[in-house]
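The other protein chains are all here in position, but one chain of the complex has been omitted.
Presenting chain A:
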């Protein structure tokens, strides 16, 4: 629990620090699991229910580690208008069980879709070959 104690200490003095803490825990430990929730709740003088309520509310926090690389594909209206739905079957076939394909609603590149994000890298103007290649390289 050393890491979680360090993370919480890092955000001491901030107003309403729970979200920044959870982001750091997710980034450094790969998940916000039950043990992490319990420890964070203890350190912030909250109930575990309160912390769990927050963790489960937001899409970015995951209860379990997933070692697979992630490709986020935007499937909101603007990317639908540019044909993203037709690319999904091939991308999922390329991903198999090795890569996780997540749906994201809007990366803010709506004039040059379909778009995807891997880590902090953004990719635009994807066609089936380009998206499949991204998935295979992920």
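The working rule: a residue touches a chain if its C-beta (ideal position, glycine included) is under 8 Å from a C-beta of that chain, and two chains touch if they have at least 3 such contacts; residues count from 1.
We take it that contacts and distances are computed from a predicted model.
Engineer: Among "Peptide/nickel transport system substrate-binding protein", "Formate dehydrogenase", "TRAP transporter small permease protein" or "Glutamyl-tRNA(Gln) amidotransferase subunit A", find the name that the UniProt record gives to the complex chain excluded from display.
Structural biologist: For the chain missing from the view, the UniProt record says "Formate dehydrogenase".
Engineer: Name every residue on chain A in touch with the hidden partner chain.
Structural biologist: 14-20, 22-23, 53-54, 57-61, 74, 76-83, 104-113, 115, 117, 120, 122-125
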